[in-house]
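In this view, the complex is presented without one of its protein chains, the others remaining in place.
Right after this comes chain A.
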Amino acid sequence: MSASSIRRLVSKNLLKFYGLSGHRSGLQVISRRCSTEKENEAVHSEDESEFFENEDDLKKSVLDKALAFVPTHGWSQKAISKGAEELGYPGVAHGMFTRGGVDLALHFCDACNQTLAARMKTDADAVLDAPAARKPVRSVIGDAVQSRLTMIHPYIEQWPQALGLLVMPQHAPESVALLQNLVDDIWFYAGDKSIDVDWYTKRLTLASVYVSTELYMTQDRSPGFADTWQFMESRIDNLSTAGEDFTRCSPMQSYTKYC
């Protein structure tokens, strides 16, 4: 069995599972993909975004599309449905996203975390090549928090709603894990090498800086969120002066890659 025929089977079953086997537009997308794939592998790679190897990929694409509808429909099932329609899979949203808006909000957090991690990785790699350009750890941390929070700006009006969903007890394990990933990424790319109690305190204090600044930002009406950044700086300063040096950290050479 070739890879492409396996993929075809998976996709078909996926659609069946979500009650889409009779749905014309959904099937059209699939059948078109199948024929082009048979004829020409190059076409396949050019146009990969429309073909989903597994459920996760399809889900992610739907949610990515749905983000555009958040400013009008909020973090809701409605926005997800719109995203699914946009992608050519109307109706898929109900079977797939049983928890509604929170799936969308969690996806957004995860995607932003990954974008930030990729950005920080690029910066860290650049510093490996040119050590003279290294920024102090404190500003690496500050910049990272600021750039992560900036990603929320397009949805700032709807963000209190997202936070409301994320902090619900049944969703807390997932949203806390995402927050932990975020601060772990930031410390990792900032070159943290701690191996004792510091490892824990650094992550918790950074999480507290992030969350308090995020809350502040939802209420901030100052131009360019100037007050938010000032608030963030003072939070980091407080941490740095509160006995332990918050940004005590070995230099960049500790940044190692394991992929």
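Basically, a residue touches a chain if its C-beta (ideal position, glycine included) is under 8 Å from a C-beta of that chain, and two chains touch if they have at least 3 such contacts; residues count from 1.
What we mean here is this: contacts and distances are computed from a predicted model.
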> According to its UniProt entry, is the unseen chain "Enhancer of yellow 2 transcription factor", "DNA 5'-3' helicase", "5-demethoxyubiquinone hydroxylase, mitochondrial" or "NEDD8-activating enzyme E1 regulatory subunit"?
Replying inline: "5-demethoxyubiquinone hydroxylase, mitochondrial"
> Where the complex has a chain not shown, which of A:126, A:176 or A:226 is the residue touching it?
Replying inline: A:176
> Which residue from A:85, A:123, A:184 or A:220 sits in contact with the chain not drawn here?
Replying inline: A:184
> Which one, A:61, A:81, A:205 or A:228, makes contact with the chain that was left out?
Replying inline: A:205
> With respect to the chain omitted from the figure, which of A:72, A:114 or A:238 is a touching residue?
Replying inline: A:114
> Mind pulling the chain A residues that touch the left-out chain?
Replying inline: 56, 114, 118, 173, 176-177, 180-181, 184, 188, 192-197, 199-201, 203-205, 254, 256, 258-259
